[in-house]
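Every protein chain except one is present and positioned as in the full complex.
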């Protein structure tokens, strides 16, 4: 269960409120690279954690920390919206700076939230639960987490570049630091799990002998008209030759080439009401076999 | 630009059509772990690729291959739907196997697509473009790709376990093999980019001196009532002590503790029509400063 | 900021795991009536709170409690999925109880999460941030909260009816109790804010003299062919006569009747490429006035 | 069934078309606070109405009226878009007012709808059917309706503040009045149903003896480090002491405290292909019991 | 504006309630082929109608009729849910027919709506406003409408096949008939607008001389390895030779062939924080020209 402290994890100051920057900050709250995503992702991974208990513990710790980051950013959004223009008339004609700000604002910050943060991204697209990845495989989840912290830190550095408010830069410098730690933290788990060789291919519990042995370490080249020598460059790349990263195969480059048939489906089931003209043609046999089985 | 071959990349056979398995296969087509996602993800990363051209080339090659995987799975769905029950009456009362199958079917396979694949997942939730990650940072993108191929291979092995149709198992064994290669391939790029030490923290182009130096290698423990010694376990883990994975810091564990203030917002803008009772209270000063600026 | 305790707020026991019930529980996690919604709703309301500080405090307290409810339910889902059928073949043909369960399962519990909870509802539709309502008006927010706790308690009682597992019934009895409290709690705020007469019409800060005085307490009847005397019943209802609930008007019933014009738009802008046949007709005058202004 | 009148319910005039205001008006059409939502909500509640027929009648009347409100707003959007800039070049460099307007426009008003209203909100996010709440419980639905009319009236007053076009202000004054009535109307039903004491806790048909009796009237305080006396303020609030709003309990304040266990899940099902390293650890017993049952 | 009649447009009878069929009917309410879509589509097209007034009139008439169809289907859903199993225990183990029905039910019909229709499709995916097409071009809209009525009638015939309830078959026979009319009705408008030759290419107001004259009547063949003579079949098809359908060109078949360059983007903007390794390479010149302009 959970407790709160009414103070913030780190101070949030805004010297020059900027409603357009408030909108940009929303990406770090409700966007796919944002804090609601990592918060729920780590917590759901913890709550579904099967296997050694220390991973559950760790995920709980960091998932809980992320709630505090949403809080900091939501506070920053509200502070950036203080004094925002709430009417189209007065300011529009007056001042080009304000005109530009208004173009960059989210109108719903005026209309829907009363100058406060919302659970949306910087296009106003609502947070979507499908982004919360917890696969039940610890290694896959760690990569999902490294990826989330990588795009998250990237976003934070871009926000840092986009503002010159010292308070905002300070807050972002804190969040950037946390993302540095979290990238390292998930990588540390991958090392504990055995590093590249021990971890891959994920899942490592599937008997690799069951996978197709011809194509599991082959770079398939789909290129036609290779006038600029790309094929050659592929062959000499790290992924085109030498031992595979997981140490379990040898990279090679092969040209794309069909190994399968031209697909043919049976004619439509009459009760599905295709056009009459579709009723002939199509593969036969399979559907008859099926019908037999059903009757 | 693109060309097609009317044959499949690998053969797709279904011996015993199973409409419930057709529904499960949809996850590999239109789900977040599925092939539409990786296909568009690699192609969009290629199309927006800035920097050394060989990464664009490679992403184009594999993005193009993934279209063929969508095709194989869409074919497999259609074949599994041959002869599916299209009416609730006839079969329902008859046969418990068919009853179970009907419960596991997607009714829209009957109602909307006429027994063919759709751009949805195995809950019928449509494919969502927000899953297509291309960040402009090559390393972040590679992690997004490793993650996609890890959850993708995991999904394919689970589908392999869920079926005993030899044709389906063979097709999945091919797709599992491709995911093995693709995991390795994106990891190979990360090695080329410098490995853990060269790549992290992502983005490596942000001057790390600008990030907060107190919290960038600290595991923040949010736990209260540590009766079972979790804190100790955190300290002795790979992420709790020793050199950080990126080689740029030393891990430590610190207890969560507020460094910020209790946030206080200004009273509401009267034109935002909060309740009258909210108009008093709140922080002062900031909003006045803002209003001054605006008038 | 936030802390966690590794123990649950209330005990979660499952005596007979039931994967179909696991799916039903998802509604209480990621559905519109669920706990992610109220959790984020109360926290976002707190973080954007303007006016007397005690409402921020209260919203923080309860928002934090709700995280613990998500946790309980996520745990309950995972426990109900222990031992779930992960393959279509083996069980399907065998046992009608299992067949029924499989029909009621979410296939993504097998394919995507590895038998753990996800941030989706019981149709697999992802949680959607648009459900998080925080309007900046405290009274409107309190109604949003009463509504959330009313549909939430309703959902919990229906889940209670749907199961006969004593552990699940006990957990739900706890959650039902919390929803009782929370309904009362938000209603208590409305009383503090002045009750019906003080609070309505929301927002109470808009000068009511500015609203249309002919239609603000009139029930508009849109019914044609009133053979069964509905009009009469409307007139004798609480909303058809007597003092209005906010004490500021007198209810009346009026028949629907157009007070406006038949709308006429100008012909299309030629650069918007309507069909040629649309270019004539339409209102004139307005668009000319506009064009004048623009040139 | 339904009929239409080609005249509007109330007149819609636009003196100075403003495409940025057209975009803001979209919130009142396709937004969560908008008219499509209430229209469908009241109609679906009517169509699913079980119990006394007069509530079905009333919901039909008002649901039908709301279609007319969508119509008025759609007309207002089209009129505000007359003469809008449809090209980026010409205007952009010329005039700062137009520049500001363009920033606030929805580009899809030019590209997709040909200067007409769409079923989206003011961020261009499409209307979403999940917002249509009809729970089958009349009291819960009435709160959903009061909430919808409260956020709806709030939105309308904010739009009223955002424009100085007299035609638009007049139309909004009419819509604000209707929302006043509708708030009162749904509250009147709640009074008819018994008021606070009769209605709550919703649903009132669940035997309250079945809910947990320790926590049904307790305010749970999750706060740590109470330096500013919030706990005391909670205790002296309306929700911290005295009779509960429903008259069925006594409010009290209790500190958050775990009553449950630290959750432990069984090890992963091997066919779910977690990493090998996860296969040990986890709770035992439960899963064995399950497997037994399945075999 | 709008009025209602408390009677249905056509009678709705259910002899044998079937909750699985209730779920299938949802596709015709909230699905992309469903009645909410056509209802809003015709009404939005009417409200945004520019040009001859009779098209607005016609769209209003039919849009209004469609509300009555939603009503009929919503009633049918509720009637099919009468007596549905609301608990997993009792029925599951008992009866294979009920087991099969439960698998085909939407659990939210029990949990969320209290056995009534919702604004979702038969996968529980909410209605989405993006499906409401109104382009401002009358001919494009008519095709959108023909398409909607074609997939709509197809859906209705499939529902007709899926049930053997005489009441449901009768209601569907009515809806199928209405779709026949509506297909014809939109086609009649296209004839009035000039038929194939007058209407196409849509929009007919764009000066066709401005479009590329080499590719406007060419079938581009992307096929590689034409072993089965598809190219020949394309050439002899109606679209491969002879006068084009709009009478303005001559069909031809040409092989796909790149007419463009290999794209090269400039190196990343340093403030976008790509990895350092990406900073070299890429096209030059363009970005310098841009930077010049900006400084």
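We just call them A, B, C, D and E in the order they show up, numbering each chain from 1.
As a working rule, a contact is a pair of C-beta atoms (placed from the backbone, for glycine too) under 8 Å apart; a residue touches a chain by one contact, two chains touch by 3 or more.
A quick note: this is a predicted structure, and the numbers were derived from the prediction, not measured.
> Could you tell me which shown chains are touched by the chain that is not displayed?
A, B, C, D, E
> Which residue from A:99, A:201 or A:240 sits in contact with the chain not drawn here?
Once the missing chain is taken into account, the touching residue is A:99.
> With respect to the chain omitted from the figure, which of A:159, A:173 or A:253 is a touching residue?
Of all options in A:159, A:173 or A:253, contact with the hidden chain holds for A:159.
> Sort through A:39, A:88, A:111 or A:125 and give me the one touching the missing partner chain.
Of the candidates A:39, A:88, A:111 or A:125, A:125 is in touch with the missing chain.
> Go through chain D and note every residue touching the omitted chain.
1-7, 47-53, 86-89, 92-93, 96, 98-100, 102-104, 106-108, 110-112, 120, 123-126, 136-139, 193-194, 199, 202-206
> In the complete complex, the non-displayed chain touches which residues of chain B?
1-9, 30, 36, 40, 43-44, 47-48, 50, 57, 60-61, 64-65, 67-68, 70-71, 74-75, 78, 112-120, 126-132, 134-137
> Take the complete complex as the reference. Which residues in chain C touch the chain that isn't displayed?
154, 157-158, 161, 224-225, 228, 258, 262, 271-273
Keep in mind that, in the parts below, only the chains that are shown with their structure count from here on.
> Within the chain touch network, how many edges lie on the shortest path between chain B and chain D?
Minimal hop count between chain B and chain D: 1.
> Roughly how far is chain A from chain C, centre to centre by C-alpha average, rounded to an integer in Å?
Centre-to-centre distance between chain A and chain C: 27 Å.
> When the C-alpha atoms of chain C and chain D are each averaged to a single point, how far apart are the two points in Å?
That gives a centre separation of 5 Å.
> Residues of chain E touching 2+ other chains?
Expected reply: 1-7, 47-48, 50, 96, 99-100, 102-104, 112, 120, 123-126, 136-137, 158, 161, 224-225, 228, 258, 272-273.
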